[in-house]
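Left out: one protein chain. Kept in place: all the others.
On to subunit A.
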Amino acid sequence: MSTTMLGMPQRRGAVPTAPAGVGHLRGEESFPDAARHALSDTQLRANLGNATRTIRAKRARVVAELPDWEALREAGRQLKVHTMAHLPDYLVQLEQQVTARGGVVHWARDAAEANAIVTELVRATGSDEVVKIKSMATQETGLNEALEAAGIAAFETDLAELIVQLGHDKPSHILVPAIHRNRAEIREIFLREMGDVDPDLTDEPAVLAGAARLHLRRKFLSAKVAISGANFAVAETGTLGVVESEGNGRMCLTLPDTLITVMGIEKLVPRMRDLEVFLQLLPRSSTGERMNPYTSMWTGVTPGDGPQAFHLVLMDNGRTAVLSDDQGRDALNCIRCSACLNVCPVYERAGGHAYGSVYPGPIGAILSPQLTGVEDNASLPYASSLCGACYDACPVKIDIPSILVHLRAEHTEARAAERRLPGAEAAAMKAASWVMADPGRWTRALRGGRLGRVLGRRRGVIGELPLPVARQWGATRDLPQPPSQTFRDWWATHHQSAAPTRPEPTPTRPEPVEGQQP
């Protein structure tokens, strides 16, 4: 259980979480507040609806092509479970292999340390600019801002990251950070921000992609330093892999003199053979393709081919804190495909920015609060209807709904420990328990519910509730107008002969109500 102590890093068990004040794991406002802004943006909702509908259909089609999809998911899950259980061995093996093949391995406890290591490595090359491949790890650490503060310009080369960077915007999706932008908006950003763009640019996606090609080409051909993340690292051989579409990744991995890769410590697979599982699961789950256009794999330094200096930064930043929770640690098994975002009814409507963290959607709702400590992302475990679509879509079978419920409990317990309970919710539950424990009280309470008809007389439903306790709960929910007669009264009038009229024994304890935020 985590507690809030200002000025001190949170801990889960003996292990510190990701520190505040650096990187992008925490939002500025709670999910409900941020989501309210997003929901009033009809353009955003239309863009997200379109994009997620498209990708859901593509994914369903290519997943259906494989007769052994469920077996692959189970293998993926077990591979991840096994790897997490043997993480120290595999990390050390990876380090040995990378070092033996000419790479240099660095370890970073948290985002600040990772940023400092990378900044120092770039400085040592004498370069004041870097090209970047889209990477969640460096988004998480806020590396671009750290480099900028050190006078180093970072150029994002993934098309969606470029759109976000040129638009002075924030990423809103794991795979397609500019998913919230449609083609017309992208055209406007390009016209406004690209110095060298053709003024007759249309909003055809192929034309927009062509503009990005021209804009970045000279940068690629002259870049001295590249920074990447990694989709996987093979402990057995020290091989790193990047899965991409556009070729910007290949440009960064191949043309510069120096390559710096920043990777979370959980991204390992034990052996080369295991890629046969993940190279099937990942592309089909993420872009809905049988295979993404380009996958690059490299092992240390290859004389005469590609960067002759290779640095690998292995970063913790709260991952070990996640590992110390036996009910939540499966969040580390995530392969960042984003299938759970695309199927989530909450994400589809609220969009990625509402989650605050760079990890949005269902996986973000379980990963971000665990990386930072639940109290720093306390509203995220509630950003779900618990419908379970994310669990079904997850290629490594992470039981996201169960972890959400677990984190809600952790949050509630943390608040109780701080004596902020009994709050309104606990008081209401206690009252309900007393009422439901006695049939007479229960019947009278139900009759009392008819008074609610007054509230719903205009629309036939009850919108916001007038009571202070219920207002928060009712703000996002419409209740049906109560009927003029309770079921019990109806039963009693229609079945007077059928004795006994006394109802079946009532439960002595109310069932807990899920989905409610205290």
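Rule of thumb we're sticking to: a contact is a pair of C-beta atoms (placed from the backbone, for glycine too) under 8 Å apart; a residue touches a chain by one contact, two chains touch by 3 or more; residues count from 1.
The rule is simple: contacts and distances are computed from a predicted model.
UniProt records the chain missing from this view under the protein name "L-lactate dehydrogenase complex protein LldG", selected from "L-lactate dehydrogenase complex protein LldG", "Sugar ABC transporter permease", "Nickel import system ATP-binding protein NikD" or "Cytochrome C oxidase assembly protein".
For the options A:R123, A:K170, A:R213 or A:R349, the residue in contact with the chain missing from this view is A:R213. In the complete assembly, the contact with the undisplayed chain comes from A:L91, out of A:L91, A:L166, A:L312 or A:A428. The chain omitted from view is touched by exactly one of A:N248, A:T412 or A:Q481, namely A:N248. If you put the hidden chain back, the residue from A:A18, A:A35 or A:A51 that touches it is A:A51. Seen from subunit A, the chain kept out of the figure touches residues 13-16, 47, 50-52, 54-55, 58, 67-68, 71-72, 74-75, 78-79, 81-82, 84-85, 87-88, 91-92, 101, 106-109, 113, 157-160, 163, 175-176, 178-179, 182-183, 186, 205-206, 208-210, 212-213, 216-217, 220-221, 237-239, 245-248, 250-251, 253-255, 265, 270-273, 275-277, 279-280, 287, 289-300, 302-306, 314, 316, 320-321, 323-326, 329.
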